[in-house]
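Step one of this worksheet: look at the structure below.
One protein chain omitted, others in place.
For chain A:
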Amino acid sequence: MRKIKVVSFLVLLAFVFTLTACGGNTAKNETKETKEKVFVFAKSGDPVGLDPANVTDGESIYVTQQIFETLVKYKDDNTEVVPGLAESWETSKDGLTWTFHLRKGVKFHDGTPFNAEAVKFNFDRWMNKNNPYHHGEFEYYGYMFGGYPGVIKEVKVVDEYTVQITLKTPLAPFLSNLAMPSFAISSPEAIKKYGQDYFKHPVGTGPFKFVEWKKDDRVVLERFDEYWGGKANFAKVIFRTIPDNSARLMELKSGNVDAITDINPDDVEAVKNDPNLQLLLRPSMNVGYLAMNTEKKPFDNVKVRQAINYAINKKALVDAFYGGLAKPAKNPLPPSLWGYNDEIQDYEYDPAKAKALLAEAGYPNGFTTTLWAMPVARPYMPQPKQIAEAIQKDLEAVGIKAKIVTYDWATYLKKGENGEHDLYLLGWTGDNGDPDNFLYVLLDKDNAKKGSASNVAFYKNDKVHELLIKAQQESDQTKRAEYYKEAQVIIHNDAPWVPLVHSTPPVAARKSVKNWIPHPTGSECFFKVDKEE
């Protein structure tokens, strides 16, 4: 009797397992029958919102990139600006008036027409805090156009397909800024209809339209058949949220998803060796750096800063902590940006030279200092703690004793802005592919104000400042590039940083995925991507 009970229980258990195993199989057969091409992309986080003007995180932007389009956009593989919803544009001599000629016959997913009024509606919403549809923070608008209402004086409808934007002062990166996903054009009707909840009901002009968002699970998009640019290859694009790095990779291996981001550095080899998978490297638009607080002793001494540049073995860092998926940096700018000065000779790894320089600077026996390490992994610094420890060893070899300091992320950033640190690890990912977005933000004296510094080396050089401002006001890109190249030479000699690496974040996909070109900005539209069944 007892035995029978145990046995029957085990049988029941086995039954449940077989039942569900069968369930899985039938599910797969059904998809093959329907023959819809679906692209499933897994990311580590859920979008915060889907109103492109109001989000700043990569997870959200990845989704909005498929639904929305901007007036101008970046080329498929670099940050050069090409036509988007605007077919052409011209600017006045003084650089203050920009006229955009819009593409005709473009529709929003809700069927309303895209025109000059729609563009004006979007700009008015972003710029004006009192606009009835200004729900949210619109952070990127503030950053890129100088707050609210900012540098844009007026947006005028000239005729149905012509729009004129007037600036208060010239802004050289204007076009590059407009190509950012944040300045995508939403359907005015949808914004009016959904009000506060527009972030859950995005309506744009892109190749895919929004269908469903199950929080922390999936976002489903569907091909927009009336897209002006033709038909996308996929009937559906599905974004799945899989927070655990290993689980995400397993889903890719088992074929349940087509592509994933955020791969553990340790798993890169496994992806490379898997015959069913491919590893795509995203061109770098970032820099990881060690900033030296030039306002504090002994880092006010340029020889000390140069010595530290000689003391750190960047090549070893790249090999040890990036799985080879990064390049040692010699400039604050990543090489994928125009204006990059390739003629600069990096300080080579030379501990003897570092010691000699320290002695010259009056520190023959080195000194004691603090080395600040970020508490969180970033694309440009996947293992900050370990990197800090490696740097600590390099410094010790030349006599500098550095104690590693860390705080939670928010406090870390705050204290950095206040200039409380000595040596400080941080990095930057570009927003718009303009050198100004790196050099001015990170190394201009304007941004070295205690309490709000983004120039955490507190580096102040008037000549650099002059060049960066001149470049900001110049509209000829060749001239701008010259200014930036000159600025990089001065920065190199003054050595406020040790530029460490430019990482090239990997994306893994099934071998069947075709035509995918990872973009330096961190996300791309899947319009041209295809998949062989």
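Here is the rule we use: contacts are C-beta pairs under 8 Å (C-beta built on N, C-alpha and C of every residue); 3 or more make two chains touch, one makes a residue touch a chain; residues count from 1.
Following the convention adopted for this analysis, contacts and distances are computed from a predicted model.
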- Query: UniProt protein name for the omitted subunit, picking from "Nitrogen fixation protein NifU", "Oligopeptide/dipeptide ABC transporter, permease protein", "Putative tricarboxylic transport membrane protein" or "Molybdopterin synthase sulfur carrier subunit"?
  - Reply: "Oligopeptide/dipeptide ABC transporter, permease protein"
- Which of A:H109, A:R240 or A:K355 sits in contact with the chain that's absent? A:R240
- Item | Hidden partner chain, touching residue among A:K193, A:K214, A:K463 or A:K511 | A:K214
- Would you indicate which residue among A:F199, A:F458 or A:W516 is in contact with the undisplayed chain? A:F199
- Could I get the residues of chain A that touch the absent chain, sorted low to high? 1-2, 5-6, 9, 16-17, 19-24, 26-27, 30-31, 34, 38, 40, 48-49, 56, 136-137, 139, 142-143, 147, 196, 199, 212, 214-218, 220, 238, 240-244, 246-247, 250-251, 253-254, 256, 407-411, 413-414, 428, 451-452, 454
